[in-house]
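For this view, one protein chain was removed and the others were kept in their places.
And then chain A:
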Amino acid sequence: MATELPTNSTNGQGQGQSNGSSNTKDFTVKTGLARMLKGGVIMDVVNAEQARIAEEAGACAVMALERVPADIRAQGGVARMSDPKMIKEIMATVTIPVMAKARIGHFVECQILEAIGVDYIDESEVLTPADHAHHVEKHPFSVPFVCGCRNLGEALRRISEGAAMIRTKGEAGTGDVIEAVRHMRTVNAEIARASGMSDPELRILAKEIQAPFELLKETAKLGRLPVVNFAAGGVATPADAALMMQLGCDGVFVGSGIFKSGDASKRAKAIVQAVTHYNDPKVLAAVSEDLGEAMVGLNVSAMDAKDKMQGRGW
C-alpha cells in the first residue's frame, strides 16, 4: 500500500532549492494533477477510437502515441514524438487528461507538446533519446512532466529537473512485469535504507546515487518519493496492476498490455477495477475471469541488454 504523500510537503522542491516561490506555487498545480490521477489507470492509445475505449473503461488519463512500445520494439527505427494532428484528434475526442511522449532531452518536442496543450508530458525512454547526456529542464515549462526511473537516484535527478510525477521504467512493450517490480522494489529498499541515516551518511549516499542532498533528505524523512509515483513498463493483467499497487505505487500506466490483447475493452475495465480494489482478492478474481488472450509478451530475461529500453536516460 502506498505511503501517504503529505499535502503540505514541498512536493520535491527541497527546502534548500533556490527555485523561488512562484516556481513552487506552479509546482503545486503541476503535482496537483498527478495527485488527481492517483488510484487510476493511464492507458496508451494510438488513435481517437482507442482513446474512447480507454475513457469508457474508466481510464483516468490517456497517453497519446503513434505506436505502442510493443510495435516500436518490433518495427525498430527511430521513435519520435507523435504527429500533433493525431494528438489533437485524441484531445478533441475525450474529456479526460491527455498525455504525450517526448524524446529524452528533446526540449523542442516538449515546447511543441505544450503549444498543443497536452495535459502532461512523458519524457520517455520508450522513444529514441535525443541527447546523450541531458534531460529536459522541466521547471520552466507550464505543462507538468512525468519521467521514468529504475532507482532512487534516477527518480530524484528527474524530480530536481522538474518532474512532477515519477513512474517506474519497467521494460515497456514486453508484457513482462519483472522489471517494473524490480524498479519499485529497488526504490523502496533505497528509501528504507536512507530513512535510517544521519545527515552525514545521507551526504555520502547523495554522492553515491548522484542525487541532490536536500531532495534525498526530504525523501528519507517522508519514507517515500516526494511526488506521485506510478507503475509502468510490463503491466499486462489485473493481477499485475494490483501487484504494483500493493508494492506501493500510486497508480498504473498500461501501455501495450491493453490494445495488444484479445479483448481490449474488457481487459481495460478489469485493470481499472483491479487498481481500485487492489487489496480485495475476491474482486481481483472476479475481474480476472475470462479476459481472453493477454498480450503474447517477451521474456525480459531472454533479451539482450541492447534491446532493453530501460537503460536509456542518465
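General observations
The rule is short, and it goes like this: a residue touches a chain if its C-beta (ideal position, glycine included) is under 8 Å from a C-beta of that chain, and two chains touch if they have at least 3 such contacts; residues count from 1.
Quick note on the criterion: contacts and distances are computed from a predicted model.
With the options "30S ribosomal protein S2", "Cell cycle checkpoint protein RAD17 isoform X1", "Rab proteins geranylgeranyltransferase component A" or "glutaminase" in hand, the undepicted chain maps to the protein name "glutaminase" (source: UniProt). The chain not shown here touches chain A at positions 2, 4-8, 25, 28-29, 32-33, 35-40, 52, 55-61, 91, 93-97, 114, 117-120, 142-144, 269, 272-273, 275-277, 280, 283.
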